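Dropping a structure here in structure tokens format, bear with me for questions.
This view holds just a subset of the chains, kept in their places.
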Amino acid sequence: MNTGDIAFMLVASAMVMLMTPGLALFYGGMVRSKNVLGTIMQNFICLGLISIIWVAYGYSVAFGPDISGFIGNLDWVGLKGVGLTVGPYSSTIPHLLFCAFQLMFAIITPALITGAIAERMKFSAFLLFTVLWSSLVYLPVCHWVWGGGWLGKMGALDFAGGTVIHINSGAAALAAVLVLGKRKGWGKESIHPHNLPMTVLGTGLLWFGWFGFNAGSALAAGPLATLALFTTQVAAGAAALSWTLAETMLQGKPTTLGAASGAVAGLVAITPAAGFVSPVSAILIGLVAGTLCYLAVVAKSKLGYDDALDVVGVHGVGGLWGALATGLFATTTVNPNGANGFFYGNPSLLGVQALGAGAAIAYSLILTFIILKAIDATVGLRISAEEEQQGLDLTQHSEIGYTI
Amino acid sequence: MKKIEAIIKPFKLDDVKEALNAIGIKGMTISEVKGYGRQKGHKEIYRGAEYVVDFIPKVKLEIITEAALVDQVVDCIRQAANTDKIGDGKIFVLPVEEVIRVRTGEKGKEAI
């Protein structure tokens, strides 16, 4: 045990927890005021749902003893055997601390998807979806990459969860918007964010928490965490700049939402690369992420699907870029336990990265599609047109966000 | 000169504005109001207590127009705002004695 490492991982876990309320505000500010609570609630409730699933069986399925590289077995159900001594995943922190840290990841991943399905899903259907999606999509993919599964073994680099979290949720978001369909009035009425300062606040909390997310993925308070913290900061900053620059060129104005979105895009893109690339590479990754995700978001309107708060454009596209960028910019000069990428003489890594991303996308797309179709056929996915007019807050929760 | 006041459902505003535009009405003033009537309110729950909220968000349109156009405007609003559900709203017509444009001081028809 190392008290410095433990101190860091305790705080990092707390910081990643805070990302989910942060995400709730980030998304909550972007919807119309009649849906602010419904949107917040979809995020917030994940803190409850997933905590219980994780103890019950989630951690065991994701990280328990491996079955054929695809899934963990049920040895650790109820956290049996997951104790306070150093565990299989780290030699300096208690096993339960690793489990706590990973729980926070498992919470935020389904929460990310809520941005795509915003303003139109039944809360009951959402709960059901979250339980199923976490169990059938998140846990296996997590196992593949980090739990001793086939993807990790293949040599794919994913420092803090680009594939497990962002590509995965981005692909699920795509499936979800295809199944759910557009919001009433989409493309006709103007559907504006109701509270952008709230979105910026959410961005600030996300950014802060992301240091725990990325640097914490080193599982120790050392040089590697330092590198990850630094690359996280500069990639986010660069992407915020680059998004606003791109929109200024194409639309004439740098927007606040653009800066916030860019920051998140940069954070997403650096996630898989954070501990494998140099600060200068991180800036490049961020600059590309900001512009690329902005273009993806602009393209959305043309493709005609209603990814309400751009989960596909930011997490899907940003996550994919991050996975590939890791294959381009990774270098053993900053992390000897990493690998070299394309620009450091090893083109093969790029292929592995693409394969990993592709597998996650395919699996997530198909499973999410099936889960949602099944829910739609049974309990139904969408609120009625009239409920949509009234908003989630009143119809799903009998509350309103603001009273003046 | 007449003043037409219409209380409508908020989500119908865009439709009504476009319909009015189509018949040549190019000016209006709107505000957020709350309505009370036959349409039943909704329940809100806070910390275990339930409240019935009777006042329902509506949008109020105010349009000054020549007397001759009143019927056309009223019909236009009626059609665009109608959803055949209770709470679609009301239209009131009031007399106006004078209209002045602040910028130019023009009066009457010229001022609209």
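Chains: A and B, in written order; residue numbering restarts at 1 for each.
Convention: a residue touches a chain if its C-beta (ideal position, glycine included) is under 8 Å from a C-beta of that chain, and two chains touch if they have at least 3 such contacts.
All of these numbers come straight from a predicted model, not from anything done at the bench.
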In terms of the labels given, what is the subunit stoichiometry of the entire assembly described by this structure file?
A x3, B x3
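The rule is simple: only the chains that are shown with their structure count from here on.
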Need the CA-centroid distance for the pair subunit A / subunit B, whole Å please.
45
Using the touch definition up top, name the residues of subunit A that touch subunit B in the complex.
185, 188-189, 389-390, 394, 397-400
Within their complex, state which residues of subunit B touch subunit A.
11, 14, 42-46, 50
